[in-house]
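Heads up, this is only part of the complex; the chains shown haven't been moved.
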Amino acid sequence: RIMRPDDANIAGNVHGGTILKMIEEAGAIISTRHCNSQAGEPCVAALARVERTDFLSPMCIGEVANVSAEITYTSRHSVEVQVNVMSENILTGAKKVTNKATLWYVPLSLKNVNKVLEVPPIQYARKEQEDEGKKRYEEQKLDRLETKQRNGDVILPVINPEPHTVGYSQSSLIHLVGPSDCTLLGFVHGGVTMKLMDEVAGIVAARHCKTNIVTASVDAINFHEKIKKGCVITVSGRMTFTSNKSMEIEVFVDADPFVDESRERYRAVSAFFTYVSLSKEGKPLPVPQLLTETEDEKRRFEEGKGRYLQTKAKRQAQMQQAAQQ
Amino acid sequence: RIMRPDDANIAGNVHGGTILKMIEEAGAIISTRHCNSQAGEPCVAALARVERTDFLSPMCIGEVANVSAEITYTSRHSVEVQVNVMSENILTGAKKVTNKATLWYVPLSLKNVNKVLEVPPIQYARKEQEDEGKKRYEEQKLDRLETKQRNGDVILPVINPEPHTVGYSQSSLIHLVGPSDCTLLGFVHGGVTMKLMDEVAGIVAARHCKTNIVTASVDAINFHEKIKKGCVITVSGRMTFTSNKSMEIEVFVDADPFVDESRERYRAVSAFFTYVSLSKEGKPLPVPQLLTETEDEKRRFEEGKGRYLQTKAKRQAQMQQAAQQ
């Protein structure tokens, strides 16, 4: 579809969140279709996890986004979907890969939303494809378990913060979940959640560096708990780390089923977003360093640095590998 | 994309206007891409006309709409696009053709919006395809000229109308044209206009028969004049004819460039929409007869009857032809 002014920031760059939402919709369609392809209980595929995603090149207003999706692995209860996004300038014909994402879905019964159904297996062209898929499946399963445990943090407000401190840029928004945000089962689409997360992270980044910012990458996102129609969700973001030219922002999503007395507010999702600051010509700008004050902030800065160096090393290894081929 | 609650009426049937908007977006993308496929002035394809369209089967919330488009004819300054819409129930895998539409676009220069550019010619597999396309091109050109002339009517309000009269159900809405309604050139997308037209026609039909109604078909729509960002558009509808099971509604679109002193309010588009009334089980219901009072209303009723009988005869001829093959 054509990118509209509402999909973009004032500099004309399409929000990463808009792209994440399109990716998730494509993933939900293909995996729901697959899981219903054999006779049996009807089901809806629910997003369980999105693997780390890089935004390779910015998309602009007026360009057309082409989204394609393919199922690449099935375990007994989950589906791995690979989604590619290309931006096409229909005036010049130029096409660019904008985004590649891997998503995991789980089929939930339409009749009983707490029942996870079995996934029809796919055929693999080669045995190695199945083995590699299985390896990816095991890895993500482990990572999901891990993040579930360290999911208890809360963002506390700060009064009169200094510029470039963590408290200065931290932000949160609330959103009342409406019918158009939800699947047939009455739960929020993963893509809607990701769009709100990107919105908050973008505001944190812009408050920190006061320039035009764009999403550079999103770390793996795990969806631990479903969010029901009628909930209020609070999406909060705080900066955790800055390198010379990038900012890492941690985002939390908390759901408050306030009309349902029996449930407490709970943490539904958390993730790290990385942003870069761009000049008017679209070149990366240096980013003011994050000033850490408390012990926790210093610890999170070091952890962010670890993730940053690890990603950098991985990318260099890939480039060397590519150069040798 | 997946159909959401906001795309549909309370009975869960997707608005004809939502489908028209998707059709037009697909047509605009493929024709803009084609018109820019040769080196030359960059341009944007503007909708000039939509041929008569039948809604073959209703689409429901939760179904996925698959839209495909193909260029079928090019004249020197215009492109004919054929768009097909399939609805897919991803739970059952069932697919149905919902809609086939033919649209005409004209390439306007990005630098000078009043300049119509030349269209790169397409290759035809067979000579007959070109001849048939040329015939369609001449026919629509004639029809556009004709409708341009009789475009002067105005809908006046009626005080305390009787049920089932024309005045009783006539309706109008106003809409302030915002940035997301517009193309790169700053003019309203044809699809946005058609969606508003369907909304008004649907209110007229529902007021008349007070049941669940769905769009059955849309007569050819000609876009005589562009509508600019910042205009207020008034969309008005009145019932012109009822058969036993259908209602014909005439819809006018007037644009009021109210901050631009130099221009008067003008008629931008007009068209006929046909609706049917459905029971809770989705079966067509009888429609109360339209009570005509003035001479003009009686004349319009007879003209509507003429269109109705003509369409019916055409459809019967097609079915006989199909039966003989």
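First chain written, first letter: the chains are A and B, and each begins at residue 1.
Note that in this section a contact is a pair of C-beta atoms (placed from the backbone, for glycine too) under 8 Å apart; a residue touches a chain by one contact, two chains touch by 3 or more.
Note that this is a predicted model, so its numbers are computed, not measured.
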| item | value |
| --- | --- |
| Oligomeric state of the whole complex, in copies, if 2 are shown | 3 |
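Everything that follows uses one rule, which is that only the chains that are shown with their structure count from here on.
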| item | value |
| --- | --- |
| Angle (degrees, nearest 5) of the CA superposition of chain A onto chain B | 180 |
| Centre-of-Cα separation between chain B and chain A, whole angstrom | 38 |
| Chain A contact footprint on chain B (complex, rising order) | 1-2, 4-6, 25, 28-29, 32-33, 36-37, 42-44, 61-62, 64, 88, 90-93, 110, 179-180, 184 |
